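Heads up, one of the protein chains got dropped from this complex, but the rest are sitting where they should.
What follows is subunit A.
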Amino acid sequence: MQRCETMLSQKKILVVEDNAINREMLRAILSAEYEVLEAKNGKEALEVLNEFGENISLILLDIVMPVMDGYTFLSVVKENSAYSAIPVIVTTQSDGESDEVTALSHGAADFVAKPYKPQIILHRVASIINLRETAAMINLIQYDRLTGLYSKEFFYQRVKEILIRNPDREYDIVCSDIENFKLVNDAFGIPAGDRLLCDVAALYKDRVGNRGICGRFNADQFACLLEHRWTYTNDLFLEALNQINELTNARNVVMKWGIYRVKGRSASVEQMCDRALLAAQSIKGQYGKYFAEYNDELRNKLLREQAITDEMEQALEQGQFEIYLQPKYRIKDDSLAGAEALVRWNHPKWGIQSPAEFIPLFEKNGFITKLDQYVWDKTCRVLHEWEDKGYPELSVSVNVSRADIYHADLVGILVHTVKKYGLPPSRLHLEITESAYTENPKQIIDTVNNLREQGFVIEMDDFGSGYSSLNMLNDMPIDVLKLDMKFIQNETAKPVNQGILRFIMGLARWMNLSVVAEGVETGEQLERLREIGCDFVQGYFFAKPMPCAEFESLMVPQGGLARQSVSEMGREKQVLLVADENEEYRERVRKTFEARYEVIECSDGAEALEKVAECNRQVTAVILSLELSDGFSALEALRIENCVWNIPVIGTGAADPEVEEMALEQGAADYAAKPHTMKSLWKRVIRVTGFDCWIGEEETLLENEVYRDHLTSLLNRCGLEMAVKELKKEDTPLAFCLFYVGNLKWVNGESDCHSKNLLLKRIGEVLRRHTRKADMVSRFGEDEFVVIMRQLGSEETAVKKGEEICRKIELCAGGVSGKCICGTEIWDVDEPMSEVVERAYLALYRAKSKNAGG
């Protein structure tokens, strides 16, 4: 074992010498310290080099050899980058200086003379190896290992030198950034990401050539220095991007370039590069814009950000941040139910600052955590003061930013804050943004559980603004749902009965959550919210955020009038009404449903109507016996009232087809013939209250937002991944076709966004038309589509079908531009999708290089 390790750690020396005695002798001299490899001539030596490459530390080379002489060998070695760095010591006879000079001029590092002097050989070998290793270290730092471009530091150094040496010349620094590079690594693996980086590096080398220098910064950031000679156009960069996409197997990489024009020499090179990168970042996500120059506008924005950053700590110390409260009202009786604490920055010189400007910046630079803690503290102080002044015990919600969730002692800090002011944690509501869940579900679930255990009330902020997921609602232990105003603004425009909003309300009821709609700005919005049973509203329609003193004037000092606050509301159960002549039956219904509903029992129809009127819309459903003398008249009354209430009624009675038919005609949502089990009654209740559509239409509507490509309405990549999970063995063999539609960007000769979108839509339609209903069609990437066809046995058929679709797509593009290529692979669901995707890309690439497929 130990021996093995020494073997591995021993440096290798290649002795190239035609004479066996000399070889043996060198081996005898060297083998105590090195592992000696031997070659009889240049040809053999190259074979050894191919095998061991740079693992060879040094070559000892005899110049006069048969087959391939030493000089030829030297030239070959020095030309090949794989081993040109290996130092070569030439062994010469001591009889002519000329040999030595020639050898050195061919790239030999040193020479030793025959007859050998062991001490001298060992000494020279050791020092040359050492020299080379040190140089290699420097090399490693000078060059980016992966791409061979300059490293960041070395690039800076070289740029500095060039700028100093040429004070009168104008230069440009061009930097680039790959959008969502992490996604490339994630989706296709690190090696694919690395390949992409090498391709980008090659593009830089190619385009810049001898006119400048190139470097690679972090991960996917590249930079080059060019003499300022031309004006940059979008097309120039688009062409470069197309070239990258051609190289990289059409994976729809998007790159953004930023340019900093070096006029003076006042900024540091680091700053210049930063500015170029900032320019690139400023157009992130902007379709069709590939480069941006660092200019005054950007400069001012950055200066402004810098000024804010410079001032923020002091502002916090001096109490420039002020708490504003925005009231929340209960819809039922328009009463004040609580508030949300918001922060305003009242700067002594700049005046009131917009949170929209400084909050995102604080989120970026981490200051948000400090500011949040400040707001929590100030809010608790306000609540404490209210107690002293005898105001009602309203609860106030505060924001908990995403960064706070990651704070190790979030719970401790919050508990300490409420304790400091002697408040129960339930007075402080914590608004946690929905998007935090998408980032790190486990962390946030743990944190929220912890906070709830301590007694805090959790409000899910911005629900509906991002990737709303029903899973999240299921996993997250929350108390209150806050609907984002934008979401509501869209929703209130749609017919009330079809809205997702109604479904969410039902869901919230089902989960015992109360709902706060924020950003309510019009009376119409309020009425819609009232109709669907939303509990609380917040928005300009009622009141803007206001200073605490102003808010206090809204409150009437009252010694403990029990007002229902936002959190209590949510805990109130929905009512299930059972009107039946049989007391035992009512009892059974109560026992079955009481965990979920407050069950109200009545023994006749009139009483039932009374209770419904009392409870207003809190009634989820009515189980009404039609055997009651006034059963049918109660049903009739409910039907008329239902225009307002929309309460489903389940009629019960004898197993009589005529009665059943009449009940349904009179507006009963369902009819349960007696006798029936409580389990079947439970199912009926669930169905009539609408929760059977958990996996139904309305959920699909909501999920569509997440799983569908908005442009083509095809499944997006995420949606395809979900859909694929449903595939079963019976569906196999599957044909996995990956389509790439090239040159889309050149429709109308320009990168015209509108016509491109139109074309993509048409392609979506073509794909749907030419596939079966059971097949899965997805927009997989920017210009990539995937079709998964079920039960398509032969690869030949699959390929044919793929090519047919390609032709249809090209036809639909009107021959203007599109070139469609397809990679088709047969897939068995047991294989992970990522692998078949990889195979399909390879097939696509092959088709592309053959220029086949269309």
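Simple rule for what comes next: contacts are C-beta pairs under 8 Å (C-beta built on N, C-alpha and C of every residue); 3 or more make two chains touch, one makes a residue touch a chain; residues count from 1.
What we mean here is this: contacts and distances are computed from a predicted model.
S.K.: According to UniProt, what is the chain that's been left out of this complex called? Choose from "Acetolactate synthase", "FtsX-like permease family protein", "Hpt domain-containing protein" or "ATP-binding cassette domain-containing protein".
M.R.: For the chain missing from the view, the UniProt record says "Hpt domain-containing protein".
S.K.: Of A:53, A:66, A:189 or A:547, which residue touches the hidden chain?
M.R.: The single option touching the absent chain is A:66.
S.K.: One chain is left out of this view; which of A:93, A:757 or A:797 touches it in the full complex?
M.R.: A:93
S.K.: One chain is left out of this view; which of A:21, A:356 or A:640 touches it in the full complex?
M.R.: Residue touching the absent chain, from the options given: A:21.
S.K.: Contact with the hidden chain only, please: which subunit A residues?
M.R.: 18-22, 24-25, 28-29, 62, 64, 66, 91, 93-96, 114-119
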